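Note that this complex is displayed minus one protein chain, with the remaining chains in position.
Just so it is clear, A and B label the chains in written order, and each chain counts residues from 1 on its own.
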Amino acid sequence: MIEKNIFAGFGGQGVLLMGQLLAAAAMHEGKHTTWVPSYGPEMRGGTANCSVILSDKEIDSPMVTRPTALIVMNRPSLEKFEDTVLPGGSIFVNSSMIDVKVQRTDVKAYYVPCNELAAELGNNKVANMIMLGAYLGYSKCVDIETVLKALLEKLGERKAKLIPLNREALLKGAACVK
Amino acid sequence: MALKLMKGCEAISEAAIQAGCRYFFGYPITPQNDVPEYMSRRLPEVGGCFLQAESELAAINMVYGAGGAGARAMTSSSSPGISLKQEGISTIAAAEIPAVIVNMMRGGPGLGNIQASQGDYFQAVKGGGHGDYHAVVYAPSSIQETCDMMQRAFDTADTYRTPVIILADGLIGQMMEPVELKENPNPTMPDKPWAATGYDPKGTKPRAVLNSLYIETEDLNTLIDRLHARYEVIKQKEVLVECYNTEGAEIVLCAYGTVARVCKAAVNELNEKGIKVGLVRPITLWPFPTEAVHDAVAQDSVKGVLTVEMSDGQLLEDIRLAVNGVKPVEFMGKAGSIMPTTEGIIERIMKMREA
Partner (left out) sequence: MAVIFDRTPVLTDVPFHYCPGCGHGIVHRMVAEVIDELGIRNKTAGVAPVGCAVFMYNYMDVDMYEAAHGRAPAVATGYKRVHPDHFIFTYQGDGDLASIGTAEIVHAAHRGEKITTIFINNAIYGMTGGQMAPTSLVGQKTTTSPYGRSKEHCGEPIRMAEMLSTINGSAYIARCAVNNTANITRCKAAIKKAFQTQIDRKGFSMVEILSPCPTNWGKSPVEAMQWLEENMIPYYPLGTFKEV
């Protein structure tokens, strides 16, 4: 198993966090993982992205030039990375923010209205968790409960009350791609 | 101990603390700010001292003061800041003070950019500051390796009373990987009878004179000879290198740091197709693994050598010296923080095989 993902969106959409939670969950499940933040000229214009690799084997290069999955939260990110996805890979589109369709025909596209679904849960901030849930619903590379364990570590016990909301968001996202 | 997902900058800081570092002096510069931030939070918890200096110049001289007082001290910066520290690094080398200096390299020259780069190879390996000296230079390629290296860095600095540089590209600082940190609540510290800890004429400890000035030519020469002799021992005992699938290889890649991992991906991909390529990855850039590079490329199977770097042909010079003309050496690299791709490396290797 090897998954090479790119998460991309505006700064503030929680894109880097999505990647970190996935990487931390992979680690907890005994997988090898790397997380590389956008660290280049692409940071201009307030867009952020990160590359996350999950693998059963030791990871050589942490760089992702051809992702197996692309998760995009805004339109510039889709336009920037669509062509890089490996044939047979998948693209997760936040359809709340992106009004165009994936042009490629050799990849699978999933449209997830993250912001609307988050609003249904009463908290716009969990749009990223909806999206992460959608990705997990498709790839099943790590368990949603492991992601929540990673989130709890990140938040600390003081903010543990936020876990149920995030669980709901992950599950709601996962349900979108079933 | 359990694995923890950590950013390189934070992991390097915690590993330094576990290695007994209790004093950190630094000045903010991207992309290494997570190091001073982490240290400012953690050092007070372990009874240490973090101080944000007024400049990189002051920071390295504070390291001189603290290291000279017998403590394990370190500073970190990124390329332009490391240039400012060179005066202090040269002083520390001459005064024979242990110190650890982390450089999370960004693009240069000048202010350059803030992305990962390997453009400070010459500066770190060939001296950097003025005069006849060397710093031991470690080049990690993963977060775990960086952590493990910190203990070694402080030990090496103490053993040889020398500055040690961790030369990492900015990516190592910014990326996250699972790491296992070895907890070490009571790090062992060697005795430092030479340190400034107070002088009692009736005591047994000699008076400490920590100095880089030797005004008589003979005296300066004695210092340089002493350093030189020490450097010879370092060259014998401290070389670290990884040779990956080099046995029987047709093409040998040479690279360090993150770039070496991209090369390794190319090696793995080609090996799976039955194409014999290997990688020599210097882990110490000084002392340089001259012998390992030479042995790897001198094999009959080797047609050519490809040096890959995120700079404009710096590692290349040491590789050429090590290869010493026995095989053709080609260069692939870009400055300006452009990371070579696995695909690009594979393409280049295929061209070399056809030639």
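Keep in mind that, in the parts below, a contact is a pair of C-beta atoms (placed from the backbone, for glycine too) under 8 Å apart; a residue touches a chain by one contact, two chains touch by 3 or more.
Owing to the predicted nature of the structure, the values given are computational and were not obtained by experimental measurement.
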Visible chains that the absent chain touches, using the contact criterion stated earlier: B
Residue of B:73, B:227 or B:322 in touch with the missing chain, whole complex considered: B:73
Of B:87, B:242, B:317 or B:330, the residue in touch with the unshown chain: B:87
Residue among B:9, B:53, B:316 or B:346 that touches the chain left out of view: B:53
Where the missing chain touches chain B, by residue: 23, 25, 49, 51, 53-55, 57-59, 61-71, 73, 87-88, 91, 95, 196-201, 203, 207-213, 215
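Operating definition for what follows: only the chains that are shown with their structure count from here on.
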Complex interface listing, chain B residues touching chain A: 3, 5, 31, 115-116, 170-171, 174-178, 258, 261-262, 264-265, 267-268, 337, 339, 341-343
Parts of chain A lying in touch with chain B, wherever the complex brings them together: 20, 23-24, 27, 32-37, 39-41, 60-63, 65-66, 150
